[in-house]
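Taking it in order: structure first as structure tokens, then the write-up.
The complex appears here minus one protein chain, its other protein chains still in place.
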Amino acid sequence: MVDIVFVILAIFAIGGGLGMILFAQPMYSALSLIVCLVALGGVFALLSAPFLFMVQIILYAGAIITLLLFIIMFLNIKDDNLPDEPNKITTIFVGGVLLIPFNILILKAFNTLPSKPMHILGKDFGDIQSFGIELFRGWLVPFELISMLLLAALVGAVVYARKGSVDG
Amino acid sequence: MSNFLLAWIVLIPLLSSAALGLMYLFSIKIVKIPNIVFTLIGVSAPFASFWIATTFFLQMIGNSEIFLYKAYRWLGVDGYDIDMGFMADKLSIFMVLFITFVGGLIHLYASGYMKNDDGYGKFFFYFNLFIASMLLLVLADSPIIMFIGWEGVGVCSYFLISYYYEDEKNVQAGNKAFIANRVGDLGFIIAMITMFYYAGANGFDYINLEASMASVPPDVLTFIGLALFVGAIGKSAQIPLFVWLPDAMAGPTPVSALIHAATMVTAGVYMVARFHFLYDLIPDVGLIIAYVGAFSALFAAVIATKQTDIKKILAYSTMSQLGYMFIAVGLGGYSVGIFHVFTHAFFKALLFMGAGAVIVALHHEQNIFKMGGMKNKTPLVYFTMLIATLAIAGIPPFAGFFSKDEILLTAFGSGEYLIWIMGVVTAVLTAYYMFRLLFVVFHGSNYKEERKLHALNKSITMPLVILAMGSMFAGLIGVPELLGGHNLIGIWLSDWRNSSLHVAHDTEFILMAVNILAAIVGISIAYKKFFKYDMKIVPQYEGMIWNKFYIDEIYDRFIVQKIKKISIFISYKVDVNIIDMVVMGLSRSFIRGGHFISKLQNANTRFYAFTMLIGISVISTYLIMVMR
Partner (left out) sequence: MQEKEALMADSLLSYIALAMILFSIGFLGVIARKNIFIVYMSIELMLNAINLIFIALGRYYESMQPQVIALIIIAIAAAEAAVFLSLIVVLYRKKKSLNSDVFNVLNQKDAAHE
């Protein structure tokens, strides 16, 4: 049962990813990416991370990619504005071949870990309460720093995007 | 007494020269410093060294103590250590004494002579640097440290010969001296390397070298001895490397007095005496040295008889006297040779300074046939010059007599009669040309009647008087026992007497008489020809001797021109066609390579990422193969 769920989620994730890099139109790519990210969120849930599953769907699929779609539509890109990509497929193929050793290496490295059952753990692992305790006990300073970073990024984005802020 | 003061003998002039150099720069760049400051520092330095040396000297009287001081390790390579070491034994402290004393007097003289020169501070900077180098040469405890001083005096000599560098002739004279010295230095270096290779294992200072000299094969010893002597020839202006010495008179007269008479040129003699442990083992080389000395003495004396430039006459006479010294050291009479170095320092410095005084008085006139009648105008200079001339001619009881007599006695006693004959002939010629100079300059009729003389001040005349005393009495430390004296210098350096000479007292008397006779013969010929010389007749000289046997021309034709041709060939053919091609080709290929590689920086991020991917791939493949 879990196997089937996992396989279906994996197929969706990989398919979404491939779709993203193969579509010429960024709009289609973004939609494929949403598929991919939602499927990944499902995999997170399989790994006993319900809170992150929620975050993934709400924040990534819901906020970030929506923002992206918004920008794509906002810029109103026409087909003429899209760059020519004649040897896209060749590069993907060559790059894929070159990436094989790297993947094998990583998998070989993880293969040395002893195998262990990975079934879903009980309620108190990965739910919002235990997550919050972990976050605010052990990771308070990084959390605060992240908030600073987000603020800085917000200000930066506003400054960049303001009309006339950059010459030309 | 602590031995570190030995280092201060060298350090005082060195530091004062550094101070003078900086002050001179300050003086010409920012604010003019009065000459009196330079005088005080520059003149006091050699006398301070003299004072320290005296304290050492007094401790050495009566015993044979050797003072050693190792300042610091200068070079250390895998067990072969060269220390910056100083050694004062009887020979070196004796040299230091008269170098600092005569040198100090010449400094004093120079303060008057150079009074109106723009580069006054610079001059004393060179002078003190020279004294420091010379003292380092003498006080060194190993050949390498000696070589530092050796090169130091060489470079100071170069600076001072071309002191008036506005005139190209002087610069060329400086170059000539420098190059001729380089030839000699090559010999010194070769000798040092060979010595280090064969005898340097147990330490490279004189004491250890002396101990390990016996184990060196005799052929090698001969080679070392000859190579060292080539260095001595270069420094001491013997045949065939003498050509620089007459030209070196282009420098100011104090330079001639200090460097080219009293101190630097005797470095070669000192070196042979210093390496006496080497030359004791190879008497054949010693004989060669003696013959070279004898030929140089005779040769220079012959040339000197026909010169008209007062300083050149003295230069050739210096070379001639150096020849005497080499006769002595070559035949193993080291103490005799050093004795002549000692007396020579006094009277030759005096002669040069007297000549300088005359030159100054006559507004830089150097031709003796344009002087004349100086006796009444500068009586003090006349009397001191007379003493010096008597000393160099070998009239008792002046200094030169005793030392020259000892040298000729050594030659006769060693059975080298040819050398002895050459020595006697040289003595005749010496007396002749020196009195020719004296008579023409001081007794001849006035060249021009109404000539206003440049006044001589105290700092010029005072050293003359002191040195005149020295020329009179310096010989008394070496009065032979025959005349009821004690040969103090022989006793002082007695350890090194190669072979005690056994000459019958009668023979010794006869030899002495011959010497005096030779001097008198020379003087009388000069008297006959030049006393009350009429200056209206300027002799026209020509021929072999006047042209110095065409030695310069021969060297020019057979050595200089050939080297020039080779140089031109290398410069225009080899350099342009081969060296430049390689060098320029290399640089061009680097530029091209750089342009090619710079194309990789194309700001295309995807390209960078792809390159990174290739790297990741290669590294991963390697790691997969390594990982099991």
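Each chain carries a letter (A and B) given by its place in the written order, and its residues are counted from 1.
Following the convention adopted for this analysis, contacts are C-beta pairs under 8 Å (C-beta built on N, C-alpha and C of every residue); 3 or more make two chains touch, one makes a residue touch a chain.
The structure displayed is predicted, hence computed values, not measured ones.
Novice: So one chain is hidden, and I want to know which residue out of B:K29, B:H364 or B:K599 touches that hidden chain in the complete assembly.
Specialist: Answer from the full complex: B:K599 touches the omitted chain.
Novice: Residues on chain B that touch the omitted chain in the whole complex?
Specialist: Residues of chain B in contact with the hidden chain: 598-606, 609-610, 613.
Novice: Mind pulling the chain A residues that touch the left-out chain?
Specialist: Given the touch definition above, chain A has residues 1-3, 5-7, 10, 13-14, 17-18, 20-21, 24, 26, 29-30, 33, 36-37, 40, 43-44, 46-49, 51-52, 55-56, 59-60, 63-64, 67-68, 71-72, 74-75, 77, 81-85, 88, 91-92, 95-96, 99, 102-103, 106-107, 110-111, 113, 115-122, 125-126, 130-131, 134-135, 138-139, 142-143, 146, 149-150, 152-154, 156-158, 160-161, 165-166, 168 touching the missing chain.
The criterion applied here is as follows: only the chains that are shown with their structure count from here on.
Novice: Which stretch or stretches of chain B touch chain A in the complex?
Specialist: 610, 613-614, 616-617, 620-621, 623-624, 627
Novice: Within the complex, which stretch of chain A touches chain B?
Specialist: Residues 91, 95, 98-99, 101-102, 104-105, 108-109 of chain A touch chain B in their complex.
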